[in-house]
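Following this message is one structure expressed as structure tokens.
Here the complex is missing a single protein chain, while all its other protein chains stay put.
Chain IDs A, B and C follow the sequence of writing; residue 1 opens each chain.
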């Protein structure tokens, strides 16, 4: 079985939130499904308002290209092969915090986290992704 | 105290989902805050994909005008005083399923529900709104 | 002399606001110039959030076609010659509350008001337009 359910998505978000609280950050956390459509979302109290859209876009970016959002950013710099790809698809976010979600090795969606440094965003996103990988 | 927290928003969504399950429907359920910005969202397994955007727009519509979305729709019909208001604000949804959320009588946001008949959508939205009114 | 200055626009808004307060309403009030670009705007305390965009769109609609927004709405009904014109220009509002502004008989912009019934919106918009007509 390889589809992501809402129960999965909420487990991903809950795992991510626990780590966000542990490191004392207020995050926007989004999960999208295989079709890159929003499945679940939370904005923690006091999280940056502008990170709402970014969390969703990070998740979509990760699923659009089945890679971590930050990996895309390495290709989209000036002079790079995907320079300014960010303007496509209604806006991509190519810095860290978006990570594909897998069940039994198959990509079923992605998580996007935004609200702190990109290192913290990625750390929280990875905690969420790990929760699903253990399903 | 009158601000809506994420805990409030999730209680609203959970109450709405319980009723959605009771009446055997699969809903998209969105909660926005006082500034009409998304606070929490879920898409129940099997819910219409097109209802994702509608649920969010219903919630935004209800907060934009501090009334149930369906009340706006009574005014926006052909020949009515607010005909085609739906093209404003990046798209409004003016049929039932969007309801303001209040704490101690003050509007703090709104819930939007989409995925079944408008009667069912409204019923589920009201269950969510009632959960917050009891806070 | 026929250009609208910011001083003019602010006099228009102030005259509109005085009437809005007299009739105990909370309005969004926008003034656009000859190019249909925003010149001045206020949102009165407690005004509907969704009326922000509508006030601006009413002003733009009135200048786009050099007629009161409500006059356009009479032509855009089902079966009418301009059916659903509201989807053009990034969204038009075709119910009352948008009125061209003139100086010495020449159209120099428009005012848009939103926040109450369309009758009240139009009344407040007319008060603003009258202030400029007297320049």
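Here, a residue touches a chain if its C-beta (ideal position, glycine included) is under 8 Å from a C-beta of that chain, and two chains touch if they have at least 3 such contacts.
Here the structure is a predicted model, which is why all the values come from computation and not from measurement.
Residues 5-6, 9-10, 33, 35, 37-45, 49, 52 are the ones on chain C that touch the missing chain. Residues 48-51, 53-54, 57, 73, 76-78, 84, 86-87, 91-96, 117-118 of chain A touch the missing chain (whole complex, contact as defined above). Seen from chain B, the chain kept out of the figure touches residues 33-37.
The rule is short, and it goes like this: only the chains that are shown with their structure count from here on.
Rounded to whole angstrom units, the spacing between the C-alpha centres of chain A and chain B is 25.
Taking each chain's centre as the mean of its C-alpha atoms, chain A lies 42 Å from chain C.
Among all residues of chain C, none touch two or more other chains.
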